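One structure below.
The block that comes next holds subunit A.
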Amino acid sequence: MPKIKIDKNRCKGCYLCIVNCPNSLIKIDDELNAKGVKPVVFSGGKCTGCAMCAIICPEFIIEVYK
Partner candidate 1 sequence: MSKKLLMCGNEACGEGAVLAGCKFYAGYPITPQNELIAYMGKRMGEINGIFIQAESELAAINMVFGAAAAGERAMTSSSSPGVSLKQEGISYIAGAELPCVIVNMQRGGPGLGNIAPAQSDYFQSVKGGGHGDYKVIVFAPSSAQELLDYTFMAFDVADKYRNPVLILGDGLLGQMMEPVTIIKENYKPHLVEKPWALTGCKGRKPNIVRSFFLGEGALEEHNKRLQEKYRTITNAEVRAQTFNLKDSEIVIVAYGSVARTAKAAMESARAKGIKVGLIRPISLWPFPSKIIKDASFGRCKKFLVIEMSSGQMVEDVMLAVNGKSEVDFYGRMGGGIPTEEEVLARIEALV
Partner candidate 2 sequence: MKKKNRKKINRSASKRAGKKVEEKLVFSRPQSLRDVDMHYCAGCGHSIVHRLVCEVIDEFKIRDRVIGIAPVGCAVIAYDYWDFDVSEAAHGRTPAVATAIKRVRPDNIVFTYQGDGDLAAIGTAEIIHAANRGENITVIFVNNGVYGMTGGQMAPTTLAGQKTSTSIAGRSLRNDGYPLKMLEMLAVLPGVRYLERVSVHSAQEIFRAKRAISKALGVVKSY
């Protein structure tokens, strides 16, 4: 099952990955991270490992597994 891993504490909260995920599998976390922003989290589900989120992420904190 393809999936992504997000290094939550390095997220700056630009949310470009949310916009770019074709299946809307990324959402905003409820809690603040170490940087003081609400980071993105992988909500699970039918990830295809397309890596669109990782390609657009300016912080390179998303790793994609297949």
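The definition used in the following text is that a residue touches a chain if its C-beta (ideal position, glycine included) is under 8 Å from a C-beta of that chain, and two chains touch if they have at least 3 such contacts; residues count from 1.
Regarding selection, all candidates are chains of the complex that A comes from, given by their letters.
Model, not experiment: these values are computed from the prediction.
Quickly now, which of 1 or 2 touches subunit A in the complex? Give its number.
2
Which subunit A residues qualify as touching candidate 2 in the complex?
That would be residues 2-3, 5-7, 10, 12-16, 20, 37, 49, 51-52, 54-56, 58-66 of subunit A.
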